[in-house]
Each structure stands twice: as C-alpha cells, then as structure tokens.
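The structure follows.
Of the protein chains in this complex, all but one are displayed in their positions.
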C-alpha cells in the first residue's frame, strides 16, 4: 500500500523538487497538488522538465477537500502561511511536513522577534519536531508535524553537531560564513536575482539579521546544553544549487586531524546521507548537486588552534525537499533512504 | 540474472555518467572498470559525487582478462582507440557499445577523410549498427556492436528525421546551427575551456569542418534516400550540459503548424524519450538536463515558407551515456526505458 | 566648449552604459538625466558602479524644462514612448538620438504591423537617419534625429553589408541565427531571466516573429537594391553581454577565403570599430566585451559553396550606447572615436 501524498505550494522550486523526487519513490503515490497561481492546470505547465513523468491537474485550494484521502501533506509556503493550514490538517489526523519556517522555533518570542508576526497556533508547536533526521530520528518517527529545517541551518548544524555534542569547541566564538546558490532565494522575481545583476557577481546580505540565525542558535544550544549566540553571514553565489558553510570555531583541546575525523565518524555512523571528507579532499557543492548528501570536512589548524568546518548540501534537496522525504520515510516506518538513494549530477 | 557490465575509459565525463546511470539500473551489475590514468584506484577518486553509491577498484588494462565474465562492455575512448578493442571483444562473443566515433561512418573513405586515420578493422563495420534507437530499434536488438551516435548528430537527426522521411522538406538546403555546453568538449584541459576564458563567452568553432558533419549527412541521406550535404556549425555556450540545434529547412509543401506537429507525433509515437514542444512552448536545454529526453519543436514560418526545428538533449545523457544504456536495454531484450525513466534536474 | 548632454530613461542598462561612456568623453558634459522610477535621486543609486565617478540628481520629467540648455538628448525608452518626445525635442532645435525603435523603420505600415501601434509623428520619420555609422556616416552628420539601430541588426547588417553591396551572395536565402547575452532582454524582471531559470540554460525565442526582423530586411534591401526576406532566430545565452550572429548565405560566385577577406577589408577600410577575423581566429563575444568593436569573420565553405559569417558585438556598447555616442560624435563634427577608443574587458 502506497503512501498517499499531497503537496500545497507546488509551483515553487521546492515544490518541483518534491515532485521530481516523489515520482520515483517506490512507496508513494502523488495524489494531489495545489498552489495559488496554477490551479486547474497541470503541474508540468510550471515544471516542464517533468513532462511525460507525471500528469496531475492542480486542485483549487479548499483545505478540507484537499486532505481527504491523503496520508501526508507537504507544505511549501512562505512563513506565516503554513501555521493555519497545519492546524486544520493536524485536526483531521493527517500528517504534515512543513517546509516553511512556522514550526521551527520553539520559543515563540523568538519567532515573533525575528518573523514579526504572532504565531497563529502556538499550541501545536510542542506537537511538532525539528525534522533533522541525523539528530531527531526517534522523535520524527512519533510526531505528526514535522518542521523541516531551513537550508542554511541544515548545513551548519550537521557541520557542528559532533563538536558541540562532544564539547570539543568553545561555544562562545562560533563564526559561520555561508554561501548559497540562487535557488535558495526562491522563484520570486527581484532585481538582485535578475540574471544580469547576479551573474558573475557575489555579495553578502542580511548581515547579522538573517532569520535562520535563531534556528541555528536554538539547535546548537540544545546540543550544547547552553544558550549560545553565533555570527551568521549568508552570501549569494552565482550558481543555481548548493550551500557551502565555512565555520570557524575555537578548539577546547588540542587534537590531531585523525582524532577530529574520528569524532565525526562515530557521531554519524548510522547516517546514510553524511559523507566525511578531509583536508585533502575538501567538499565542493557540485559533488552533492541533486542528491540528498551532506559532505563535511573538519580541519584542525595548528597555527591558530582553531577548527574550521566545511559543510555542503544541495539547498533544494538535503536543504529542503529531499530532507522532507527523508522525514516522511521515518514517519511511515520506511527505510530512511527510500526514494533518495541516488548520486547527484556531476559535472 | 543481472547483465554484467564493464566500462573502459571510465574517468571521463561520459564514463562518470555511465556509472551514475547504471548504479540504479535494476538489471545491471557493474563488474569492472578501467582507464589509462586511474588503474588501481577506486572510481570515486575521480568521480567524488559517486562516493557511498559505488566502490569499484579500476583494473589494469588487459583486455582479455577484462572481458572475462562480462556480458557487455562500454567503450568511452577517443576515436581510433576503440576499433582494435572492439575487435577483441567481438571475437570473444561479448557485446560492445562504443561511445566513440570508430564505427559510426559506414563509408570508410569518409572515415579516413574526416578522421585522418585508416580504420583498423573495416570488416567489422558491417557487423555494427548506428545506435539511434528511435530509428534503428530492430537492428539494435540483433547486432553485437553498437556505434553510439555523436551528441550533435543525435539532436540533429532526431530533429529532422520525420521531415526527411516524409519528404516534407527540400534536402538541398539544410542549415544546422548547433550550440553545446562545455562538457561536450570533454575533460581534457585546453585554454579555450579554461574557466575564465569560457565563462560569459560565446563562440563558433570548426566552421565547415566538424567531424560530426559526415555522420549527420550519412544518416539523413539514408532516411531521405539521397546523397545530401548540410551546413553544420557548432558553437560553445557557457553552460555545462545541453545541446540546442536550430535547424533551418525549406518546406516542400505549405502546411499548418498543426499538420506539422502531427507528422512528428506519428513518427515518434512509440518513442518514450521524445517530447514534442511547439511555438508557445519552445524547448530549453535545462528542461532535459540530466535526463534521456530529446525535446523537439518544429515551426512553419509563413513569411519565408521555411520550417525551423529546435531540438534539445543533454549531451552526456541522450547524447552519450543514456543513449548507450538505451541501446543496451534493447540488445538484452529489456524495456527500452529500464534505468532511464526519471526526470532531469531543474532548475 | 563641451557638448551638453541629457539622458531620458537613465535607469536601464543602456542608460547606465551611456553614463559610463560619457563620463570620460573629452568633449561632453553630462548635464541632466531623468527616468520614471528614480527622479529626485542620484543616478548612482541605481548605478552603484558609478559612485565617485559622477553625481547627478535626476530631474522630474518635464520635457520642455529638461531640454533647456542642452545640445543633444539621448532617449533610452521602450518603443512607442520615444516618438512624442522626439517631436518636442526636434521642435526646440535640440538634437536627439533615440536608442529605441520608433524611428528605425521607414515604412510605417511595417512599423504598425510589427509594433502593433500607430506611429505618433510620421512626419518626422524622413527627418531621421538610421544611425549605423559604417553605412550612413554622411547622412548622420546632417540629420537632427538619429534612429540608433537595434542590437541584433547592428551585428547582422555589419556582417552582411559588404557581401550584399558587392552582390556576392544570393539574396533569396539568408539564414540568421543570433545569440545574445541576457542584458539584451533589459532590466525588466521576467521569470525567464530570473537567475536560476536562465543560468546554465539556452533557448530560442520569438522564432519568426522578433521585431528586429523588419529592421534587418529594410537595411539589407536598401543595400542590395531589392526587397528581400530573411530568417532570423534569436537565442538567449547564459552570459551578460555580447551578441554572436551566425549568418548562412549562398555564394553567387566561387571565391577563395583570401578574396572574401579582401571584400571586407576594402569595404571597411575607413571604419575604426570593425575588426576582421578569419577562419583561424574566429570571433568570440568576450573579445569585444565592454568595447565598441564589431569583430567579423566570413568563411567560404567549399563543400557547400556557402559563405558563413560570424559577427560579434557587445550589445550594450556597439549594439546600443557606444553606437549612440559614435553617432553623436559624427553629428557634432568630432572624430568618430572620441571617448570610445579603449579596449574591452577580458577575460
């Protein structure tokens, strides 16, 4: 029996990526999809690469009707738009995986401070789990609401988790310099992401004010059992997919690169999508393009006694839709890798 | 029982693409691989995106030993290098799919004129078939040697075949303007394909002298039962994958765009990898990126009574490794689409 | 005494390019600029690369006030918007260089057919000259209204002019395959020119229906003293600047490549911005990036007795703002190259 899936917000890049990945998922049937802009039309109209792979007319948005007969709904919506829908879906006993931000922050004051809106269903926040399978695998199996992590936080938290959990680094001085391809900025047109303005260009943005900051701080604080603050600076890179986070930390103890590598090997021994790299084999974003892998290298710099971590993902896969499917697999008792075990596209 | 596969010349882009596609092929076991530069090392050393997907130490190149136990060998070698190996493999009753140029031209004088070498085993040319499944499906099932088509010819012949076969166009005046991503030029380093020289740049090359010219002429002449000549101009485009061939022809008869579309629909009705587009939905290379599809639109221009055809493929998939696997499927009595039925990566 | 210049429509790419080029023009003083979106602000707000090079607060749009004290006005506006302004400027005896399309077509029925509007001041069309200095140098010196050519037509007409004028080619069978960088599509946001949709992508558009078609036909017909039709297919290339037009023609006479080159050398002997290339030195768009050069190679293909011409320009310079300044130089009796004699940016 296949899992019956619906997608709300299917016209964006993450919506298209959900379709691409679910089409060949051995245990899934894509039953329904909808969006504000394309209802009544086939999903291939906005996703022409899926022509001959799927044919699915988008429903009008009537949430009650939409979820009838579904086992799980993926939400790919702007922040603030998910929460009310999650409530309705949850109340009908349908599971929901929210690719948006509404259920990621557990502290609702933080949510309000960073997102500048009140949360519309605070009572459900505790019913949700932060859907990072490498850390919350058991909880994900039990919960009905998954808050799928942000793209930057996925790369950063996976890069730092072993060091924070094992208390190998000083938690007062974490600097995170993240670089993202332009699909991370979404499908909405802006002057900055107009081709001529972005091609052969490079910039930092939202210095000190990106909304993924509290998400990273929340998760690292939990892992480190403290209340830490980080510096996080995102950058736009003239490429389509991929995030590279370069993370600078102070080592608490002197350790060799061998020992450092061992910390990661042990921490991630049961994680099929983590690939460990090293100093002589530094991760490149293209190596994970189109795949659900997260490639990580941690390097001990003897001169400065710092550890520098490099962590790469495809922002649309492990940073969004692939991770959402990994979460779905866990929720439904499937192998975590079902439908996700394929290499990326290179070069 | 799985087909036991070996790959010779595995380090190039088409070699890597064969691995990527065969890893998840349901009826294939990748048994062996070899190359000049990497023997003794794992294939993931030069194809890091395949890490955790495959582990395969490359053999030293001893052809007799190499083919023992194999059902089929893929050759991804420069022209002139395949022919002697094909002979040895053929003589041992192992099937062979040659992604190089050595068996594409049936007229050996043409081969010598364009490739500037004598063919080393002319007696086998008639044992081979030009491996374009949309045209030679039945022959491919019977032959032991497949001459896998060139990337440009694949896009061009598929774009023109219905019109040539149905005698809708004047065969004296075919102009082919092809544009290719840079992986088409291979992995070998050149100044022209050095990143700074190629980025944000655009050029034609080998005007009137590209070796895919006689290949296109041969196949169109067979289809049209004539002896035609074409103009073919290849261009390099600053992108990785994809070919767009823009083809200009004179219509023999006046016909509507509807009628024109019907010619293609009928001609390609049994072809799972052909997707027909039209004037309002012109093909884009990114729509086929990473997939085995060939997207085609033919447009009748009333002002000039010409037909303009646009044909797109991913040069490494339908233009090379995907087509090779499609051929393998046919050779071994499998469904043509086995292991190849997935959408491309977009955007 | 410096020429006092005003720019209307200064916020677009061609507006920014006019500023960039005029800032260092030895005989120009940029007096005024205006636009719909930025009046009251400094031009560097939308052109941050010009910071510290110029400071100029944009005027409100009041045409009478605007032109007071000016010697010449550059118009960089969408078609249909220029004509009424040109009339007012002309009536005040100020010269005007229109970078838009309104005065390019001499046949107003053609204008209406292709642009789908009536011309608002047909009486001034005969007062204007098509501003291609390599062909109309003398007329440009005498006229008060310059219709600055389109980017594609500039590359195409310069590529073909010697052959058409010298009657070396058959005028019934001209195929023009043009490729443009994305600045050619302007600064207006569209899904197609959103970075992720355009990066690593390639497409043809407006097949048989691009508005530069009648402009090319008009000028080639005048040169050839006939009434010809062409096939013109524009393509979008993932790069910022540059046009490459690949032009296919039938030779009327057999001629060597040497002889062919001589035709061009003689025709363009007094043209400082034409650079002739050849078969072994095919033009690349990056070689003209940022400069006012047009690089051309013509090749006789013996196999097919066709001549293939490759013509490259920077669409924002020789295809727009640079050519506009070249026209201004001629209008004011200056050396054609004043302010334009510099190499492009490479790589």
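Should a chain be cited, it is by its letter among A, B and C, assigned in written order, with residues numbered from 1 in that chain.
Here, a contact is a pair of C-beta atoms (placed from the backbone, for glycine too) under 8 Å apart; a residue touches a chain by one contact, two chains touch by 3 or more.
Note that the coordinates shown come from a computational prediction; the quantities given were computed from them, not determined experimentally.
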Would you mind spotting which of C:291, C:304 or C:323 touches the chain that isn't drawn?
-> C:291
In the complete assembly, which of A:148, A:199, A:218 or A:329 touches the absent chain?
-> A:199
Which of A:54, A:165, A:276 or A:308 sits in contact with the chain that's absent?
-> A:308
Of C:200, C:215 or C:301, the residue in touch with the unshown chain = C:200
Residue-wise, where is chain A in contact with the chain that is not depicted?
-> 173, 175, 177, 179, 181, 196-197, 199-205, 207-208, 229-231, 233, 235, 237-242, 244, 246, 248, 279, 282-286, 289, 299, 301-304, 306, 308, 310, 312, 347
Using the touch rule from the top, list residues of chain B that touch the missing partner.
-> 13, 181-183, 187, 189-191, 193-196, 198-200, 238-240
Since one chain has been left out of the picture, which residues of chain C touch it in the full complex?
-> 13, 16, 20, 23-24, 47-53, 183, 199-200, 240, 272, 275, 281, 284, 286-291, 293, 341-347
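Definition applied: only the chains that are shown with their structure count from here on.
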Proportion of interface numbers common to chain B and chain C (over half same, under half different) | same
Could you grab the centroid distance between chain A and chain C? Build each centroid from C-alpha atoms only and quote it in angstrom.
-> 46
Between chain A and chain B, the Cα-mean centres are separated in Å by 36
Please report how many Å separate the Cα centroid of chain B from that of chain C, as a whole number.
-> 39
Expected list for chain C, residues touching two or more other chains, is 181, 196, 199-200, 238-240
